[in-house]
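Complex shown without one protein chain; remaining protein chains in place.
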């Protein structure tokens, strides 16, 4: 008897991937389920039990929290990553470590195929699959929501429920929320359903991670200090969280603080990689604080021209690359080397005050970096250069502008 | 008897420019004073009286509020202007209209010279003088704080007070604040003095324009709607401000709302054009709201690729140009044409909630722009393209990444 | 009897598209053939006759030469377009006008379908189809070389010859060249076949448009003058071509001159939009001269900062957009408006000497633009600014660098 072909399925325990699991088995595959523990709230044991009950050969639960913080969230802080001015890439950051862990399981289990439950219109299918292909070029992807036979069979939730009933998939009686969510240690996203109307305000009971800045955040502000070395957070201290230095613990402390004070909510209409616009609501609590502190400490410690080049090319480039699912790519490697190179002098401490959605910079200092010099910058002291020199600076800058003014005048285009 | 040479002095009524006025007269110039009314709190009549008393031949007070809003603040909103991620350019935006009004007065009065009281280490001297030179290439600038004879005589406030006493300049008994301020319709800046230590938190009584988000902003949120046409705000409505459509009135309404709810404070260590770092605290109330709303409506109405190009070169370019005082320049003209071109489709309405420092987007809509399509973006509907196509999209994107993965493997650099 | 579905096929008269024509008819379509006259050497009448003989309902021959020159080649000159430093986009420039003419024919003839003979790995399929979809979003594309049924039937030239014999398609006995060519008024490309080895030198009898710079270009140099207005060539004069001012005639004169003197050959390994590398050899005679002259006149007439912004964003952006087939797109519209804005001052004359592959700038002048000023730039004259001022310019620039040197020294990183 010929051996069955093996597929490694990214399994969530939910209705969709449970039906996919059953369907794959029905199609004749041996299915190995894979779950990533990336900090989301989840009953992993129940999900595993369910997978095995449905017929999975195995169900792996891989903890990728530490690598998520160190390899993705921290570089995002280092380069002030954001997409389209607003989105902090919370979902995008999680995909590379999940995909990598899944490929490892697929390889260990000798799977020729890899599968997921992403829809056929979103960014995540792209992010997962581009990672799969880079990590194992020979892998074959089964994306049921892009296979007409599958999506024409399962046209809505009811079809899935019918199939679950038919194939004995346990269904929790929980009423499905009128939006879909995706959570990891850094963030939670809310999309689809009632949110598809971009003019519908997110209901206040939607937000899961953060206190409501208006309704429930505490009336007392809280001060936090964050220390950076080479652009990476190395210590966080606050009354309620104490002091943390381990990357994951530090990140969790930042999360706890931001969640308590309602910091980090986003509502955006963004442009997906596949060319559609979509509306997303996101909570990115800790990352919001750490990023704001990082931007601030760069003001004190980073050279102007490096900052300008980094802002214009590296920040924008790295963010776009991550958003588009190109983490495992030559360009990400290249950009990340530039990020690291830019951060050599980003050493110092930032003091932040948190209060009802606000993340207010209260001050910053650096023991080692001396680019800022109070007496030199002071308007009241002469410092190391003679003000008279600035006249020459201005006159030379003006050479080109005088020509411009003259040409305008000659052409009768009055600037006044 | 030969005619005296004439100088047009940017006069503020304060100690510094009063001494400069007296000193210029002492040096043998006829001095025409110039004040711009750009929305700052100021007793213009008292200042004028003082100037004439000291010996100015004339004192002009020019209202530049409308042109400031229309020609500077509105383009800044249109291109989401910011410098070094944080600073909204409040001071920089004011300089071009002030400089232009001053050159007009200088020309009207036949002045060969133009003068100001800016220090020799700051950005403002550059901004004013580059504008002067572009607007009238033949003009000659007298910058006393860069003239050794002047700055070596007036080494501190006491020297100025002595000189005032000696020359009969009236001095108000107001105790000088331990920082310097500059205000206009869009913003107020706080610099120098105790703020020169970047780790000193701004005292809460320093902030002049905005309610304290923690201590004094109201406990009730307020909702605002802002309408945009071609990227420009054309209507604002809120319970407390009613509806405004005139640019200046609209801007003032945005200011009033933001001031009331404590929106728009900034604290930054920035890189000056002349290469020094300096610490500035800024309040930019209305602009903060209008800019946030503009960024949001672009999400709904602006094409992805135009947005990306605009973010990376126009926004950054226009902001840097304004910060560096290059408003009257070929590059600003060029960039502004690109801004306008980019905004043709930016038409729609944004709903904002203001609350204790927060400016929360609640929703957005557009009657005319249809780039966003709910059913098409919906994960639950098929819409106009077949999900099966995305597989090809991903496979083609993966061609390059598979090569990358293969090369890595061949070179023994494991991606896993 | 139901009406047949109609398809508009881009027809070349060659073996491939003749077989596609027959195959489409076999599949039950009414086929309207379309040929663009874009300046290539072609026996259009013979091709038309062949199409009708095979069974086309109609065969349109549309002359798009003038719009090709004015709408594509001229903007390419205005923005110094090139892809990956070397390729002048000869093929890419032709696609938009061809696609537009074909959609017009398709609409006139009521075709629901549109078809072409491009392969499934190249750039041209992308360029044509993206144009089709933008110009008529409802159009349906039939790309036989991407349809397994078709490409699995026709695996090589012999399968096509067999099919031609079987279906009575006339086949010329001409031996096929060991590479494929594509020609238009601006260029000829050579790809595939023996050229796929990137280390194989192009045989000297391959090049069709230009004299061999080594073997056959004349021993006498020839001088040309080219006049520009707003960055567009408006006059060309040379001994052998006389004076031309009409865009197409001017372009043809530039072509004739460059072809005679062996100017404009390119050999490159480039990166296709679909992620494969490919080797191409190209001749772009006239465009090479006009672009070189344009770059030169910009030196004399364009402001430094506009030039820098244009080079970094607009030139690179426009070129990439064209290469990737995104002519009919929001971003091309946006970029082209920036191109035009940048060129307002690009007015003047360039003198060029052509000789055996060389295109040597001999001098340039402008009657209207005065940004260059001999006496001011002269090292021997003082001109309008005092050299002493430059000291201040340098000292202020040095503020940041002195800090850099100090920090390096403090950290023990010796710059010396």
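Which chain is which? They are A, B and C, in the order written, and residues in each are numbered from 1.
Simple rule for what comes next: contacts are C-beta pairs under 8 Å (C-beta built on N, C-alpha and C of every residue); 3 or more make two chains touch, one makes a residue touch a chain.
Since the structure is predicted, the reported quantities are computational estimates derived from the model, not experimental observations.
Considering the intact complex, the chain excluded from display touches A, B, C. Listed residues C:208, C:277 or C:411: the one in touch with the omitted chain is C:277. Within the whole complex, the absent chain has one touching residue among A:72, A:209, A:236 or A:306, and that is A:306. Listed residues C:55, C:247 or C:391: the one in touch with the omitted chain is C:391.
Within the entire complex, the positions of chain C that touch the omitted partner chain are 80, 84-86, 100, 103-104, 107, 119-122, 125-126, 129-130, 133-137, 141, 143, 145-148, 151, 156, 180, 191-192, 196-201, 213-214, 221, 265, 267-272, 274-279, 295-296, 299-300, 304, 307-308, 311-312, 316, 320, 326, 328-330, 351, 353, 355-358, 360-365, 371-374, 376-380, 382-383, 386-388, 390-391, 393-394, 397-398, 400-406, 415-416. For chain B, the residues in touch with the chain missing from this view are 303-305, 345, 369-371, 373, 384-386, 388-397, 399-400, 402-404, 406-407, 410.
As for the chain not pictured, it touches chain A at residues 274-276, 303, 305-306, 309-310, 312-313, 317, 326, 329-331, 333-335, 337-338, 341-342, 396-400.
Heads up, the rule we're going with is that only the chains that are shown with their structure count from here on.
On superposing C-alpha atoms, the copy chain A sits rotated by 180° relative to chain B, to the nearest 5. Between chain B and chain C, the centres computed from C-alpha atoms are 43 Å apart.
For the pair chain A and chain B, the distance between C-alpha centroids works out to 31 Å.
Residues of chain A found to touch two or more other chains are 304, 371, 373, 386, 388, 390-391, 393-394, 397, 400, 402-404, 406.
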